[in-house]
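One structure coming up, written as structure tokens, with questions to follow.
Missing here is one protein chain; the remaining ones are kept as they sit in the complex.
And now, chain A:
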Amino acid sequence: MKIYKNNYIQKIGLIALCSGLFVLPACKKSFLDVDPQAQQPAVTFWKTQDDATKAVNSIYGILRSNDNTGFSAIAIESVGGDDAEKGSDPNDASYYNNYDDFSVSSTEGQLQGFWNGQYKNINLCNQVLDNIPAISMDANLKARYLAEAKFVRAYSYFRLVRAYGDVPLRLNVPKDASEFNLPRTPKAQVWAAIEKDLNEAAAVLPQTYPSVDLGRATKGAALALHAKVAMYQQKWADVLSYTNTVMTMGYDLFPNYEQSFRLNNENNIESIFEIQCEINASIPGSATSQYSQIQGVRGTVAGYGLNVPTAALNAAYEAGDVRRDATIIYRGETTPQGDAIPVSVPNPMYSQKPYVPFNLINTSFNQGAQQNVRVIRFADVLLMNAEAANEQGNTTLAKTSLNRVRARARGGVAGVLPDVTTSDKDALRQAIWKERFVELAMEYDRYFDVIRQGRAATVFGPKGWKANKNEVWPIPSNEIDKSAGTLTQNPGY
């Protein structure tokens, strides 16, 4: 009986063994084919209009990133100028001094950050531009989406070309490794590509959006950016034509200069393009902007106090110019929103444009992460119009546009900031340049504006700027290392 039982068990064992050996291979295919978890496979993307919408959303979302608006942008686009300097405590983020005195070397980290940031934007745009055309969806919406991507791509290349000169021009997602390592494209071709994108964007983008889409790139934004792009190339006829068009599109100066930069006046009538930032506690990871935090008044709850106005900027304002107090937060002052700035803060001045009132600071997020970044304002368009008109010999138009900007700066007080009346082309040019300085101060515009004007050696020379070198920053050395020599360094670095 026992023997029988053992045999019985052994037989069961044999069956189990055989099934174990044979069942496994039979099910191997499905068993080893597991789906990615919590991640949508890309092969299921780019199928629907909804996919297209999300992808286009992403190109706006990424513009808030630190590389686009924070530490790197300040290094590359701001502290080199004479309106801004490092600020904060002397020993804090002292690398900014290398951008201020032009001693920066190619290994400095912010060079890489800015470079990365722009190419990340460009990749997302290229994904949109390569993949949305094949999606079956509303044709008008598709065209608009493509135009929006072209705008953001053009904006990113504009920032790259003025920072680094010749840069790799990537207009498609690389198909394979053979397309990874692109050499630098001469900047003329990069400018051409930017203009092509902006032409195509302006042809399609709507002048306005319904309120649910407020913040998307408009036709006005494409034209205004195009005007700026043309201005950097001294294509004055184009600048004039694009700005003239924008001036017919319903934009106007916001009456109160100081108020135009506050949270409740975001996307106002003067705004042509803003990077949209919010604190939304229910969307984790979305409050990415450090724009306001980095520049917030040091020694208060607001932030780090970097990128502060210079004495030169403070002195540049004419008597009675309301823009001075709206651009500069002084040590010891009380802001219009009622925040008392202690006299003990380390710097005499801080930038007011990114300022978020202290009662709106939320410690669970980057301070002031809700503050939009004003990229192009109508005032800039007016001043570009003035400059182009002057260069084209139309001093009347030039003065009209210029004085429109000055008029607001009086803050309703008569007798200050008199209209510019000169018809001398050179004098008028100087007046327009001066106006750009004070109107657009601390808006990441001044540094490259002066280089573009061809007088950087005069204006920045005293702090170390050298012609034939400092027109562009060095290419980040890590990137040159990775390219195995395909990328070359800018002269002098």
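Please note the rule applied: a residue touches a chain if its C-beta (ideal position, glycine included) is under 8 Å from a C-beta of that chain, and two chains touch if they have at least 3 such contacts; residues count from 1.
Quick note on the criterion: contacts and distances are computed from a predicted model.
J.: If you had to name the missing chain as UniProt does, which of "Dihydroorotase", "TonB-dependent receptor", "ABC transporter permease" or "Acyl carrier protein" would it be?
T.: "TonB-dependent receptor"
J.: Out of A:136, A:248, A:364 or A:468, which is the one that touches the chain we can't see?
T.: Counting the whole complex, the residue in contact with the absent chain is A:364.
J.: Can you work out which residue in A:127, A:327 or A:351 touches the chain that's missing from view?
T.: Reading the full complex, the residue touching the unseen chain is A:127.
J.: For the chain that's not shown, point to the residue among A:140, A:259, A:280 or A:334 touching it.
T.: Of the listed residues, the one touching the omitted chain is A:280.
J.: Mind pulling the chain A residues that touch the left-out chain?
T.: The list for chain A reads 2, 5-6, 9-10, 13-14, 16-17, 20-21, 24-25, 28, 31-43, 45, 51, 53-62, 64-65, 88-95, 97-98, 103-109, 112-113, 115-116, 119-124, 126-128, 167-168, 170, 173-174, 176, 180-182, 211-216, 267, 276-278, 280-288, 298-301, 304, 344, 346, 361-364, 476-484.
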